[in-house]
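Heads up, one of the protein chains got dropped from this complex, but the rest are sitting where they should.
And then subunit A:
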Amino acid sequence: MSSINRRTFAAGTAAIAGTFLMSACGGGRGSTSEGSGDGASGFAADSVIGISLPWLGTQNWAEAQTLFETDLKKAGFSPLIQAADNKVAQQQQQIEAMVEQGAKVIVVGPIDGTQLGSALQSAHDAGVKVIGYDRLIENTKAVDAVVQFGSVRTGELQGQSLLDGLAERKGAGPHNIELFGGGPADPNAPNFFKGAMSVLQPKIDDGTLVVVSGETDFQQCATPDWDNGKAQARMDTLLSGNYSDKPIHGVLAPNDGIARAILTSAAGAGQEVPVVDGLDAETESVTSIWEGQQYSTVYKPTKDLVAKTLELIAAYQKGEEPAAPTEKVDNGSIEVPVYALDPVVVTKENAKEVFADDPDRLALLK
């Protein structure tokens, strides 16, 4: 009996193996790849466009989400927008899911520009165009273009605005200042700092500006994850450690959230309002500028960035070569075409002009 069973089993296994091989033959390895790699061919005008954002925790990303949604729909595409909750693994999987959903272009605002290599490579292999949005994508060949505001330029504007503010509000020097940098994992952050320092360093050298704590290195000044709480804690420490007997006149802030954290901390320490710049023109900061607290912010109109991205997508859709980039930047693997836009400095004086066609922000200036 046992031998019969064994034979039955052998036959069964053979049968399965047979079917299995047959079905495998039918599966066809070649049929799945469509060879969509050639970029000049274009794609359907109603294609899926994937937008992978790092998170929605700050206003600029939330704005980008809404703008992409409406503008892509207006242009006839099917937008597929997701945010990754600031988790790298989540973003990798989102990008892969977008490829599965047939996205023809994936626009990525990376959490960490160096950590998406494998996911973007598989997207590229599937013939998908990859556009870096707002931040450089590093350490991979799989990126076709980057759209961002010139980050060194942004830093220069921040530094210059700090100088202007000091002259305007605090009179003649020397002025006591402190420096803050952005999140070190964001490739833009060191560039902001570099740009700002290119303006400030000469003034520090000639004694017009005094960094009382002596912390002028980007790593010392950086704010992990752009976390306002961490910036506030650092400012508290700086103030109690160095400014118990002297005033602080100005602080270089890499963005609005950190600027407000600095102002809160200075108020808590009983300091007069220092001159603080910012970035992103967040609602609260626009109000703060209007009320004479925060001195300035550098506005990077999200709609310009989205508009430029849509131009590129439209060119890819038609299979055309997009317009020439502003510059080519070495991302560690290739020279990436970068489309850099110029940001705008906003102070109380020019706020009404800058936001003239932005009803939401204009409403704040009352």
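The working rule: a residue touches a chain if its C-beta (ideal position, glycine included) is under 8 Å from a C-beta of that chain, and two chains touch if they have at least 3 such contacts; residues count from 1.
We adopt the following convention: contacts and distances are computed from a predicted model.
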Checklist line | Listed names "NADH-quinone oxidoreductase subunit F", "Molecular chaperone IbpA, HSP20 family", "Xylose transport system permease protein XylH" or "Tetratricopeptide repeat protein", matching UniProt entry of the absent chain | finding: "Xylose transport system permease protein XylH"
Check: Which residue, A:Asn60, A:Gln92 or A:Ser288, contacts the hidden chain when the whole complex is considered?
Finding: A:Gln92
Check: Thinking of the whole complex, not just what is shown, which of A:Ile49, A:Ala64, A:Leu80 or A:Val298 touches the missing chain?
Finding: A:Leu80
Next item on the list: Go through subunit A and note every residue touching the omitted chain.
Entry: 2, 5-6, 8-9, 12-13, 16-17, 19-21, 23-30, 32-33, 55-56, 80, 82-85, 87-90, 92-94, 96-97, 99-101, 112-118, 122, 125-126, 138-140, 184-185, 219, 222, 224-225, 332
